[in-house]
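A single protein chain has been omitted from the complex, and every remaining protein chain is retained in its original position.
Chains here go by letter, A and B, matching the order in which they are written, and residues are numbered from 1 within each.
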Amino acid sequence: MKTADLLADDPIWLIIIKVVGIFVYLVVFTLFMIWLERRVVGRMQHRPGPNRVGPFGLLQSLADGLKLAFKEDIRPVLADKWVFFLAPVVSAVPALLAFSVIPLGGEVTMFGERTALQLADLPVGLLVVLACSSLGVYGIVLAGWASGSPYPLLGALRSAAQVISYEIAMGLSIVAVVMYSGSMSTSDIVLAQKDNWFFYLLPLSFLIYLVSMVGETNRAPFDLAEAESELVGGFHTEYSSLKFALFFLAEYINMVTVSGLATTMFFGGWYAPWRFLPFGLGEVWAGADTGWWPLLWFTLKTLGFLFLFIWLRGTLPRFRYDQFMKLGWKVLVPVSLVWILGVTAVRVMQREELSTTFKLVAVLIGVTVIVLISFLIPDRPERDTTIVRTAGSDYPLPPPDLRVPAAPKRRLAAAATAKLPSATKEDGDV
Amino acid sequence: MISFLAQPGGLDALQAPEIDYWAMAPLLIVLGAACVGVLVEAFLAKPQRWPVQVILTVLTFAFAGLTLGLRLTKDPKGLTTVAGALSIDRPALFLWGTLLALGFGAMLMIADRSVEPGGSFVASAAIRPGTIQDRAQAGQHGMQTEVFPLALFALAGMMTFVAANDLLTMFIALEVMSLPLYLMCGLARRRRLISQEAALKYFLLGAFASAFFLYGLALLYGYAQSVKLADIAEATGGTDRSDTLLYAGFGLLLVGLLFKASVGPFHTWTPDVYQGAPTPVTAFMGACTKVAAFGAILRVLQVAFKASSWEWEYVLWAVAIVSMAIGAILGITQTDVKRMIAYSSIAHAGFLLLGSIALNHDGLSSTLFYLLTYGFTTLAAFGVVSLVRNADGEATHLSQWAGLAKRSPLVAAVFSFLLLALAGIPLTSGFIGKFVVFRAALAEGMGPLVVVALIASAVAAFFYLRVIVLMYFSEPAADGPAVSVPGAFTTAAITLGVVVTLLLGVLPGFALDWAGAAGFVF
Partner (left out) sequence: MSSVFVTQAVVDAGPVSMGEQVAFYVLGTGSLIGALGMLFARNAVHSALWLVLTMLNLGVLYMVGQAPFLGFVQIIVYTGAIMMLFLFVLMMVGRESSDSVVEVLRGQRLAAGVIGLGFAGLLVAALVRSLTQVKPIGLAQPNAQGGGNVANVGKLIFTDYLFAFELTSALLITAAIGAMVLAFNEKRRRPAYAKSLQQELVEARFQGNRPSPLPGPGVFATANSVATPALLPDGSVAPESLSEVIESTARERLDPDLLPEPDAHALTAPEQREGES
């Protein structure tokens, strides 16, 4: 039975239950995610992270959230009253809305009613997510504009340009998936990945989606809209209290949504994590894809992507704006276009009953073209490292081959600590 | 994994529509050349672009003309192709030929770099007018060679426009031909602000007119449940549909078309844009856009709305009268040569509309012929305008043209001849054009309209003759303009226009035969 038909006869109480369930799922995920991020980044920086409130500090984000709600709500004098109020709402609502089309699981029975773990299944499910993400940007852009101060405005301008650029790459990365699954409906895409997951069938699409999903959600290393070292807080500089909390919520829900979409499109959605293995290994546990188990698999896969977000934030420095734009327009978009062409060619060759010679010739031509184009790419001029550089002015120039001298033995320190017997052993290591 | 790859995806394979590439070849060549031109802009160094673009353009017109000629010898009647989107019939081929010839002339003027050192296009349009950088670039000899692919795109749009067999294709063709024109209007080397103002006005009003066209299209779709001209024609034959949708849709559609043809009360952009745009672009617009717009009007009226003609005929009568009156009367008051020709073009649009309303075979062939004659005359006239210059660029004010015959008898003679052709004096193509159009209109029983047209022609002749009198019988001003000696390109364009004007005035037979070869195919 198709998911759309399963969902079509949902009674209204079931829809309400699902809506509430998804809302809770997202909010809990957000609270957990904030905690996880602080813990993981802390671990990456050799510090414990929050570990006092609740077991392992799990309740830290709840406490922070409560505190945030009771803070003073400030509106700058120059702010545009209504738009300033509207912006956080506009940012949060589409974020929540987008998750309604993500399939969390297959067919289940809830209170005697057969249904699917998904709120809505549209024939254009993927477009719903794209539309919501494009609406969510309004929140950021309007927030920056309505604050009536320069830093938020700069953040908003950056964000507008950023999202438009990366939405193109994201949309293009989806095309190949749609071509392979023959549908834009999210549930059909999951079903199409019963035996083969798209992340290895369409590796380039997956990579491009991965990059653009970070760009879409304004996360490090692409968090130029709120770059704290350049723009104070970017678009939310002037926000406080609950309005700020809404932005925060929207950002994390967006992360969950794009991760969920990545799972749906490339990692087999709610199928068990070993489902794509060959030689019958995928079917070792037949019951894994039925009932409520898929919810667990989906959540685990999504968590994997969320960990990636944290990992990126802990590792990479922020991009410069022009580099960022260059990556989007000069790398991701052209590569996607060429990749789509290639995928289409392969699809056509599979479909049509073509002779092997024809296919071979076609592949040969393709390879030749790629090689010829690669000749056209100019080499980066090699740096001549032998030249000794001198200053062109009267200012003193540090030696270009400056090498940091080895640290001298800490005689004084050693002498000072010599009095303590316990320290003498470590002295030799310094 | 292999089993999955072989999976068809659950959808049936598409049946691709049949495409007759040979019939479409002239259009495809122009479109393809425009794309190649873009690549030239992208990959060649600045100094190499101009020569390469010129060679590319010449080759394009040669090949497009060649394929068109081959087509003419082969197919007697015409066909529709790409799922009926394009109708490549005799009128379409005639208009393609006209457009290619006029386009070639205009492209020669665009490519010219001798009249104005470096060409009449700005070296770098991104520099704000009036700034230090702008004054610095005035001395440079480069130009934005993007004009070449843009003009080719516009030409391709026009060619599609006259051959479009459904309203959707027609709308997109309308945009394809308009968008490059908006851009090119704003790229003048001299008087950049007035040029940019012209571009902006043209763009805003043009977008508005496109919206009208689209709204009309939507209503007509509601009426006929199809955008194909043939289906609309069929629907107008039946009676059980809502006539309000038909007339509202038709009216709005027509507003968009009449705007492009700068007819009657929809002309307000014409003088400003003609004046502000670089003269080669004005020539291109004046000649080719008129041909394309009237080609489309002819097709829409004759194919889709012939059956309902008794309902809208008198509305177009009124429009034609208004157009002729505005063109003739306001033309008298003009003091700028380019504006004067603009108003003359509005009057001519009225005459052309006369032929278009005459929904018979003569109406079609006479309007096609008129378009041919008018296009070449206008092209040459703007070519001459670009030659009369002073230190600030073109000297377009009429007072500066006083006594031109004493300084440059040849240019004055050529311009007088062209003005006489515009006025419709015998032995010029203009006379034959008017004659055949009026004859076709009379045959359709449009006597009163022809009388109005004759009066308008007489009034319009006054301001053409005034310029001739000014050139021959006035004393030249002391600091008057000089006439540049044109380079090969502009000379060729003007010669082309003048020769065709004369030839069609003396020996119109072959062109009339060609124009009347066959009707529309849909």
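By definition in this document, a residue touches a chain if its C-beta (ideal position, glycine included) is under 8 Å from a C-beta of that chain, and two chains touch if they have at least 3 such contacts.
Note that the structure is a prediction, hence the values are computed from the model and not measured.
Peer 1: In the intact complex, which of the depicted chains does the undisplayed chain touch?
Peer 2: Looking at the complete complex, the unshown chain comes into contact with A, B.
Peer 1: Of A:36, A:95, A:108 or A:163, which residue touches the hidden chain?
Peer 2: A:163
Peer 1: Touching the left-out chain: which of B:168, B:315 or B:518?
Peer 2: Only one listed residue reaches the unshown chain, and that is B:168.
Peer 1: Looking at B:137, B:268, B:309 or B:495, which residue reaches the missing chain?
Peer 2: B:137
Peer 1: Touching the left-out chain: which of A:101, A:177 or A:332?
Peer 2: Candidates A:101, A:177 or A:332; residue touching the omitted chain: A:101.
Peer 1: Could you please point out the chain B residues that touch the chain left off the display?
Peer 2: Residue positions of chain B that touch the missing chain: 10-12, 14-17, 31, 34-35, 38, 41, 46, 82-86, 124-127, 131-133, 137, 144, 146, 149-150, 153, 156-157, 160, 166, 168-169, 172-173, 175-176, 179-180, 182-183, 186-187, 219, 222, 241-245, 247-248.
Peer 1: Going by the touch rule given at the top, which residues of chain A touch the chain that is not shown?
Peer 2: 7-8, 15, 80, 83, 97, 100-101, 119-120, 122-124, 127-128, 130-131, 134-135, 137-138, 141-142, 144-145, 148, 153, 156-157, 160-161, 163-164, 167, 182-184, 320, 322, 383, 389-393, 395, 397-398, 400
Just so it is clear, only the chains that are shown with their structure count from here on.
Peer 1: Based only on mean CA positions, could you tell me how far chain A sits from chain B in angstrom?
Peer 2: Distance between chain centres: 52 Å.
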